[in-house]
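Excluded from the complex is one protein chain; the other protein chains are retained at their positions.
First chain written, first letter: the chains are A and B, and each begins at residue 1.
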Amino acid sequence: MTASQIIFLLVAIVTLGSALMVVASRNLVHAALWLVSTLFGVAIIYALLNAGFLAVVQVVVYIGAIATLFIFAVMLTRRDQLEGGVQLNSGWWLGALIAVLTFGGLFGMFQSWSGFSKTATDIPSGFDAVGQLGSALTSPVGFVLPFEVASVLLLAALVGAVYIAFNRK
Amino acid sequence: MNEWLYIGLFFIVGLIIPVGAIGMAWMMGPKKSNPIKMTTYECGIETVGDSWVQFKAQYYIFALVFLVFDVETVFLFPWAVRLGQQGLFAVLEGIVFISILIAGLVYTWRKGMLEWA
Partner (left out) sequence: MNFWNDPLKIAADWLVSILTGWGMPAVAAGVLVAFLGTLLFISLLMVLDIFLVWLERKVVARFQDRLGPNRVGPFGLIQPFADIIKLMIKEDTTPAGADRVVYNIAPMLSMMSVLILWAIVPLAPVIFGVDLNVGLLYIVAAGAISTLSIIMAGWSSNNKFATIGAFRQVAVMVSFEIPMVAMLLIPTIFARTMGMNGIVQAQNIWYVILSPLGALIFLIAAIAELGRAPFDMAEGESELVSGYNIEYSGMKFGMFYAGELLHALTFGGFLAILFFGGYRFFGLEKVSPFLAVIILLGKALIGYWVIMWVKYTMMRIRIDHMLAFNWKFLTPLSFVLLMVTALMNALLRETSGWLYPISMFLSNVLVAWIALEIARSHSRRERAKVTGVKAVEVAPH
């Protein structure tokens, strides 16, 4: 086993363990903090894959913005509304069944995929990943339309959020 | 070697140093705890209730607006890196991108969602 495999396994165990704690934790703020741990684990996996830009974006967007949003949302509730109650509802076996089937299906599919036995080729030195991404987003033959559509999507998200908040007032 | 390894080392060492400092202080300091000493500080009278008070919804609104603009700026970084090579076309593309989002900010503003009250 190589060093990077050991690091990957450790990170994967922490990520999955934290993900389990997100749903198992009774305290909502704890659940949010475990979620941060999960998302950070994913960022480390991106970094291990040499996807530096994605790793940093993962931290900026998910830990910087989404986790903060979650914690603010949790603080809108009151503690006495949260405590007690059962953690599982009557449909738990259905969820478990779907999870097992999805895992089994993916496992079966990946069994026949040859990509697992290959090692990734090294990125040539001096390869400017962010620059390539920038070229793809800006050049007329690249992804200009999706870039602009992303902006419209963000606008829609903002308008939707404001609309919901406005009506509640 | 992967440059992120060095970043990882900085994370590890950056955690070891404060853990060491706090651990040393914990070992050296006295441990004479009593219930009165461990009460929460609150201007001289007993604390009522716990700190999980219900917060204003406005915090949530600001976090939502922030989230949208945060994602936007993430898109703009690769754009800015290659701005020099693509000339005016890329600039206009970016201006359209930013203008659409500023329209969102103006909408939020006009709806009164940026008021703290």
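Simple rule for what comes next: contacts are C-beta pairs under 8 Å (C-beta built on N, C-alpha and C of every residue); 3 or more make two chains touch, one makes a residue touch a chain.
Quantities reported herein were computed from a predicted structural model and do not represent experimental measurements.
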### Message
Which candidate, A:56, A:73, A:136 or A:159, sits in contact with the chain we can't see?
### Response
A:56
### Task
Sort through A:49, A:129 or A:159 and give me the one touching the missing partner chain.
A:129
### Task
Could you tell me which of A:29, A:49, A:136 or A:157 touches the chain that is not displayed?
A:29
### Message
Could you pull out which residues of chain B are in touch with the chain that's been left out?
### Response
1, 3, 5-7, 9-19, 21-22, 24-26, 28-33, 35, 37-43, 47, 50-53, 55-56, 59, 62-63, 65-66, 69-70, 73-74, 76-77, 80-85, 87-88, 90-91, 94-95, 98-99, 101-102, 105, 109, 114-117
### Summary
Across the whole complex, the chain not displayed is touched by chain A residues 3, 29-30, 33, 36, 52-53, 56-57, 59-60, 63-65, 67-68, 71-72, 75, 128-131
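In the analysis below, only the chains that are shown with their structure count from here on.
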### Centroid distance [mean C-alpha coordinates] between chain B and chain A, Å
17
### Task
Could you please specify the touching residues of chain B with respect to chain A in the complex?
2-4, 7-8, 50, 52, 54-55, 57, 59-61, 63-68, 70-72, 74-75, 77-83, 85-86, 89-90, 93-94, 96-97, 100-101, 103-105, 107-108, 111-113
#### Entry: Footprint of chain B on chain A - complex, ascending
4, 44, 47-48, 50, 52-53, 55, 57, 60-61, 64-66, 68-69, 72-73, 75-79, 130-131, 133-140, 144, 147-148, 150-152, 154-155, 157-159, 161-162, 165-166, 168
